[in-house]
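Structure provided below as structure tokens; questions to follow.
Removed: one protein chain of the complex. Kept in place: all other protein chains.
So that you can tell them apart, the chains are marked A, B and C in the order they are listed, and the count of residues begins at 1 in each.
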Amino acid sequence: MDTALSTSPATDAGSDGARWNRGRVGLWLIGARGSVATTAAVGALALGAGRAPATGCTTAGPAMRDVPMPGFDQLVIGGHDVTTTPLPARARSLADTGMLPAELVAAVHDGLVRTDAELRPGYVAGAGRESQGEAVRRLAADILAFRERHLLAHVVVVDVSSTEPLPADRLEFHDDELLARALEDPAASVLPASAIAALAAIESGSAYACFTPSAGMTIPTVRRRAEGRIPFAGQDGKTGETLLRTVLAPMFTARGMRVRSWAGTNLLGGGDGATLADPEAVRSKLASKNRGLNRLLGDDVVAPLHIDNVPDLGDVKTAWDHVSAEGFLGSRITLQTTWSAHDSMLAAPLVLDLARLLSLADATGTTGAVPALGVFFKDPWGSDVHAFADQTTALHAWAAETGMRAATAAPAESASSELRIGAAR
Amino acid sequence: MDTALSTSPATDAGSDGARWNRGRVGLWLIGARGSVATTAAVGALALGAGRAPATGCTTAGPAMRDVPMPGFDQLVIGGHDVTTTPLPARARSLADTGMLPAELVAAVHDGLVRTDAELRPGYVAGAGRESQGEAVRRLAADILAFRERHLLAHVVVVDVSSTEPLPADRLEFHDDELLARALEDPAASVLPASAIAALAAIESGSAYACFTPSAGMTIPTVRRRAEGRIPFAGQDGKTGETLLRTVLAPMFTARGMRVRSWAGTNLLGGGDGATLADPEAVRSKLASKNRGLNRLLGDDVVAPLHIDNVPDLGDVKTAWDHVSAEGFLGSRITLQTTWSAHDSMLAAPLVLDLARLLSLADATGTTGAVPALGVFFKDPWGSDVHAFADQTTALHAWAAETGMRAATAAPAESASSELRIGAAR
Amino acid sequence: MDTALSTSPATDAGSDGARWNRGRVGLWLIGARGSVATTAAVGALALGAGRAPATGCTTAGPAMRDVPMPGFDQLVIGGHDVTTTPLPARARSLADTGMLPAELVAAVHDGLVRTDAELRPGYVAGAGRESQGEAVRRLAADILAFRERHLLAHVVVVDVSSTEPLPADRLEFHDDELLARALEDPAASVLPASAIAALAAIESGSAYACFTPSAGMTIPTVRRRAEGRIPFAGQDGKTGETLLRTVLAPMFTARGMRVRSWAGTNLLGGGDGATLADPEAVRSKLASKNRGLNRLLGDDVVAPLHIDNVPDLGDVKTAWDHVSAEGFLGSRITLQTTWSAHDSMLAAPLVLDLARLLSLADATGTTGAVPALGVFFKDPWGSDVHAFADQTTALHAWAAETGMRAATAAPAESASSELRIGAAR
Partner (left out) sequence: MDTALSTSPATDAGSDGARWNRGRVGLWLIGARGSVATTAAVGALALGAGRAPATGCTTAGPAMRDVPMPGFDQLVIGGHDVTTTPLPARARSLADTGMLPAELVAAVHDGLVRTDAELRPGYVAGAGRESQGEAVRRLAADILAFRERHLLAHVVVVDVSSTEPLPADRLEFHDDELLARALEDPAASVLPASAIAALAAIESGSAYACFTPSAGMTIPTVRRRAEGRIPFAGQDGKTGETLLRTVLAPMFTARGMRVRSWAGTNLLGGGDGATLADPEAVRSKLASKNRGLNRLLGDDVVAPLHIDNVPDLGDVKTAWDHVSAEGFLGSRITLQTTWSAHDSMLAAPLVLDLARLLSLADATGTTGAVPALGVFFKDPWGSDVHAFADQTTALHAWAAETGMRAATAAPAESASSELRIGAAR
């Protein structure tokens, strides 16, 4: 067989030809050799092969049973990265830390080897002699070749690369003309790598999700190129402490309590821990984490927040929150939460969810920010809703409605990949 | 001035003649000298007088701003209890423990004295020689006299008395005829005190809410007498750990995680702590607390639960929960929560909310269980919804819709504002 | 090679001929196929082979560097159990749960096979037709044969079998004559299995440690047989919550604070969790756990304590404690602790410590309860000291002094096993 990942019979969590009639879908990961990406790849292979239930996936629940989306066995994975550790080796090392089940990694070994063959060198700002415009075209070409190679109706690009320091503002972020000129200047390097990746997604006509807090698609001149062309969603996966906060904060509001302070400390090791030990890199993360809290509770909540790199904890992130609220007649209410989980195990299923849901959006011709996907992000694009229950309601409504439209739309043409590539031009 | 509680100018949280046009409303508390009741009385007086903001009240938030309900200054409090500690003394002792602010208790002293004059002896099963039917009529007469004395358009009875042991089942609970006969037999004592109180509410045509897990209105023959006559809501106030659980559990479900165990321990002292130290009394409480969890997560969640009497903690209840869930590829997620608050300070504002909302229900002629009030209870009557966000949505929808109906309905017939004002002199 | 476990070169944690001159030592485990025992066996093999450092072992620290004790490579393991799961299979299943490192279990596989060959059927009360006296002799013979087979200078019996329900008191527990008679009556079954095991240790002249809260050696007629014959220590390994309590309680006392309540909840699954789910079995455990607290803080501390069986947690025990103390001018101090660890991983190194230290005691002819070993137990025999720091000081002092005596004593005769068996008669 010539395809990369189609090793499985149809399973519960697998394809359902009757409903999703647009064939296999590409998931192109920026940071494809990282912890989240490797976990997503192992998971897609395991779920696609019916070796594990789809626990942890938002799209696998009963609420979305009737929404037409590609099955887990219909996802084909490729991506960019700037390191060269082979995917199977990375997966094994994640098994050695106790995060991934060793048997599962062994069982999907062949699939990982095939996926590894789909990975291409990413873009490093300042490295090499290509102009940033050339870099965008190189990355886009990788994605288009991947699409053609596997005859994919849709490709969804998800950025799960290392969190970048926030770039200083510059004119090229606001003036389309200036940006266009800078992109073709081999001496200029005005955009961060995350923006180059976002532009490559746009150029290749792929749907796009930003799982990191990096600037990428939030740069106005980048964002303008995306509007009207692709569906996109972001930003910064909502997985642990922030998820919990957007679940809990609305409770205080509904009960008329006044939250006075919400302090938090995050401990983690692993690659992300090391990256965030850099005070520059952590800044964007911290800003992203507190935004929702202030939106939900007001700006006068005192909310000190820390992320500490604690190498011996590995990928297990432990977060302690201390909430102090005022209740009836000034009475004090105190809530402490301690959340502890393998961070990448929380993130990976959401990456698969995004691939499925953005395929659906793409299949119905949706473009622009998809506010209903805000439930997946700390900093939801196109939406001010942070309350998790409200976001869940919005997601279900959107999925039902969009699914209905997709079901009644014509199936993808057999030469769809060709057509789409044309459309992406 | 000769009225009981009208000591205040209209405040934000106070009356709004333009919208609520049915005058003052009675709040009749079963267990009126208890910790929750005393706190509710102090709070109603303080809020009515504009001495404290309505923090902790569900009905005071912006979502219900336009719903016509009696102001806090329009609540007149009376009730039954079986002890005789004067309300002002009880309030002072709650201030001494650090729960109630001492200045506030001092400031509302006169109001407490007036309220104390509205309290009447309750019913103790087995004590005295009255038949249970006579007891029902005596209690109902107390409520009717209170209503007439203050020319109240509506009275809401709220049971905040001590949690009873669950009674053994008996034929009189199912057969109306048998019950009717037993009620008139001075030698028989078939109903628990909570049912006598519920029947008195029904007899007096008052709305009724059950803030305890006691059997009262859940006895089929009692419940049948309420249907079609009064609006009612229950059961067992959802204030601390259980509130938190019904906020958190839906998060796991929405994210496709599988909760395996949810263990809990509650520590508290005070009157409620002492009552629940009795293994018989605690049984109904524990059953009530776990019901929602199983409804939300399924019956195979392992959920050991304890309530310990720890006298030195007084009314501060501290609850520790340990949740263990399975996520992506079998990965473990652990969440611990520690909640700590003065229990009565959480309960009292909800009692006031119930008085306001059941007045509204009564004003629109609603009878039977009001499912939309399920948000206030561990064990919601007339509803299977336990998820707090969904309950909040349902409450807001019901309040908006019922408020609309109330606003367009004629003002109370039997007690025109003229008559009522005269009577209040 | 004819010996069971001597697979390793001398290591740091290994033998040191210059100091310990009495050769290899037997560790005979009651409950030898259980979780603690299997972990101890894997650990002894791994440490003996220099495959793992002696982390978690009390005797491996710098404070005891100069005390002559058998090296980990000088321990030979055997034991009794009533199940038949082969030790290598049990170890593998403990690796599958993530508790034991899989590579380590694989690396010591041959040693486990050899150890498995040293295991013999234990005693089950009421099963079979042997009198209890015959059972004692059978078990003692197993131990003596083990000693001869391996030419061991000393054998230490450690009871790590399932916690028993506490037996009802009876005359045979107090009257030596009555017990002797009952032991020879095939129809009588007066002693619990833990006592039969203790008597077998005594009969075989082995040192003995009781790691469980079972009645065994605390029965007066059993204990009298041990006095003057063997060194022994107990009872109920102090590993998690109780360890923490005896570390923390003295802090409050030293600072003049008055602890008012100390509430605790333990969650665990695994074999021990299932055993303790039995309300009978858990009673002895709970009593044992609270004894130290009351000894340290007085009897008026309110100390509710729970152990819940939560299967999905496996052998990871999580304990939450909530301490409330009164400080200066009646001020409140609150401390919460959450302890989480693989229970057997805490217990197993102490079992090895006890083997080493009781060998030392035996080598110096010590008999009776050894109070200085109280640091290992929730309920220390021969001592009222529960404060962990004081116990540690006492252990160090005893080990230094006894070590000195052992070093100056004559080495064990080459035919020592013969001599000792004589002594055991």
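Convention: a contact is a pair of C-beta atoms (placed from the backbone, for glycine too) under 8 Å apart; a residue touches a chain by one contact, two chains touch by 3 or more.
The model shown is predicted, which means the values in this text are computed figures rather than measured ones.
When you scan C:Glu134, C:Asp312 or C:Glu326 for touch with the missing chain, the hit is C:Glu326. Of the options B:Gln74, B:Thr265 or B:Thr338, the residue whose C-beta touches the omitted chain is B:Thr338. Residues of chain A that touch the chain left out of the display are 260-261, 263, 265, 267, 302, 304, 306, 308-313, 318, 320, 322, 324, 326, 336, 338. Although one chain is not shown, part of chain B still touches it, namely residues 98, 102, 338. Residues of chain C that touch the chain left out of view are 39, 42-43, 46, 52, 54-61, 99-101, 104, 243-244, 247-248, 250-251, 253-258, 326-342, 345-346, 348-349, 375, 387-390, 392-393.
Throughout what follows, only the chains that are shown with their structure count from here on.
Per-chain Cα centroids separate chain A from chain C by 51 Å. In whole angstrom, the spacing between the mean C-alpha positions of chain A and chain B is 45. Shared contact sites, meaning residues of chain B that touch two or more other chains, fall at 326, 336, 338.
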